[in-house]
Every structure is written in structure tokens, then in C-alpha cells.
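Then we have chain A:
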Amino acid sequence: MLEIKGLTAAIGDKQILNGVDLVVPPGEIHAIMGPNGAGKSTLSYILSGRPGYEVTGGEASFNGHDLLEMEPEERAALGVFLAFQYPVELPGVGNANFLRTALNAQRRARGEAELDAPSFLKLARAEMKRLSMPDDMLKRNVNVGFSGGEKKRNEVLQMAILKPKLAILDETDSGLDIDALRIVSEGVNAQRGPNFSALVITHYQRLLDYIVPDRVHVLSAGRIIRSGGPELAHELEAHGYAGIVADAA
Partner candidate 1 sequence: MSETVDSMEAVTAVTEGGYKWGFSTDIDMDMAPVGLNEDIIRLISSKKNEPDWLLEWRLKSYAAWLTMEEPDWAMVHHEKIDYQALHYYAAPKKKTGPKSLDEVDPELLKTYAKLGIPLKEQAYLAGVEPAEGERPQVAVDAVFDSVSVATTFRDTLAKSGVIFCPISEAVHDHPELVRKYLGSVVPASDNYFAALNSAVFTDGSFVFIPKGVRCPMELSTYFRINARNTGQFERTLIVVEDGGYVSYLEGCTAPQRDENQLHAAVVELVAMEDATIKYSTVQNWYPGDADGKGGIYNFVTKRGACRGARSKISWTQVETGSAVTWKYPSCILQGDGAVGEFYSVAVTTNHQQADTGTKMIHIGRNTSSTIISKGISAGRSNNTYRGLVRVLAKAEGARNFTQCDSLLIGDQCGAHTVPYIESRNPTAKLEHEATTSKISDDQLFYCRSRGLSQEDAVGMIVNGFCRDVLKELPMEFAVEAQKLLAISLEGSVG
Partner candidate 2 sequence: MSAALKTTALDATAQAFLTRYAGLRARLPGSHDARDAAATRLRASGLPGPREEAWRFTHLRPITEFTFLEPLTPIEDCPRLLARLPEIDAPRLVFVDGRYRPDLSTPPEGIAVRVGGPAGEAVLAGEKLVDLNTMLGEDGAEIVVADGVDAGTLVLASLATDRDARHGAFHPRHAVSLGKGAKLTLIDVALGEGVYLNNSVLAIRVAEHAHLTHLRMQLESIRAFSFATLFADIAEGGEYDSFTLTIGARLSRNEVHANLSGPNAIAHLNAARMLRGQQHGDFTSIIRHIAPNCQSNQTVKTVLDNAARGVFQGKIEVARGAQKTDGYQMNQALLLSHDAEMNSKPQLEIYADDVKCSHGATVGEIDAEQLFYLRSRGVAHEEARAMLIRAFLAEAINGISHEAGRAAMETCLDAWWGADAA
């Protein structure tokens, strides 16, 4: 269970989050929507521990562990996964090597046995097939020379292999065509289960046609101003953010 209470945060002098309260129970998928600059990406970075953000107040925990006290890799081992809006390129680092190293680092941290190369490859190939990704994706360097869609699919592949307990998808739909959107969504939906929860951050309702959320939250000016069921997303699509932001004010 992800629990966020009164979270406030700043980048330098600029206050971005102004008291976020949010609970995502296990097995649920919640969507965070909101206008540009609302603090959506900041929230995802703070939950995953990106340096450069100052938490000025409040708390965030996952399954009882204080996330804010942990290093990024400790959060990963705990099962927190961030699908990046802009996945980073790692020249010279093979995708397979990267994934296996990450997976085994997490398994090690959890006291589980490491996966040898053949077992890993078997696992990776199976997941890639599900995501309609060509085999050579494993051989290529991490995100180097990938198209926007390939990068996003690679993020979902990593999620499928690392099997997180909490996935944070930061605008995973941006830059995807309709086929890729479907494939990526199927990848997320395949993870659904009692031990998987997700925070889907998006600007548009479109993605939520494929990944149907249990709850939808509207983030504006660093605060959640409205929460509701999946229908809230449709309302937003029909009326835009302006009305809701005005209502809340």
C-alpha cells in the first residue's frame, strides 16, 4: 500500500507540491491527471528518489517502509518502479546486461537467488514476445537510438521483467501511436493482480481507455483537488481542467 500524507516538495526555491494526500491500496491502479506544471512528474520523481528535489514536509511510505529515507536502489528492491517519461540512454550498455544486472541486484537485496544467464534470457524472451518486441532489442544499447515508442516499450519490458509491486508510469502514453499504446497498456494490464498497484500519470484520458483505473485523482498546483472513479477522467476529457480547477478554488 502506497500512503502519501501532506507531501510538500520544492526544486530550489520553487515550491512544487503543496500537500499531497494519496492512498493506493494493493491491487489497485490509480490515475493522476492534471494540467501541465501541476507537479505530476515531480511526484513520480520524489517517490522514486531522484536527486534534486527537496521534500519540505509530509511523508510517503510503501508497505510501511518510509520511502523518503531510502536510496533509489533500495526503493527499487522494495518493488517501486518508475517508467520514465524520458528514458535515459546508456551508450555501450547492452539492454540484456542492464536488465539482468538490475534484476539480480534487486533479488540480491531481497535475499533471493540470482538468475543465471540462460534463465534470464528465457524470461526476457517470453516477455518480449508478449510485448511484440523484436529479439534484437535485448542486444541493443539501453535506449540508444531507440524511437520514442521503442523507449516506452522498453520501459514496460523492464517492468514486466522486474515485476514491481508499485509501478509509477510517468506519461508513458506521450509520443506513442495507437498500436504502441495498446501494446504498452496490455503490458501493464498483464501485471494486474492483488500484489500489484500502479500510479498512472497522464495528461490525457486516452490511455485510461486501455488501462482502466480504479480511482482517478486530479492534481493541480501541487495538490490533489478532486478524486473519483474512472468517470472522472471522462468528465475531464469533456470539460477540460479549467472547470474543475475553478470549482476547487
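Inclusion criterion for the candidates: all candidates are chains of the complex that A comes from, given by their letters.
Here is the rule we use: a residue touches a chain if its C-beta (ideal position, glycine included) is under 8 Å from a C-beta of that chain, and two chains touch if they have at least 3 such contacts; residues count from 1.
Keep in mind the model is a prediction, meaning the values are calculated, not measured.
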Single touching candidate for chain A, where 1 or 2 all sit in one complex: 1
Residues of chain A that touch candidate 1 when the two form their complex: 48-52, 71-73, 75-77, 81-82, 84, 87-93, 97-99, 101-103, 105-106, 109, 141-142, 158, 162
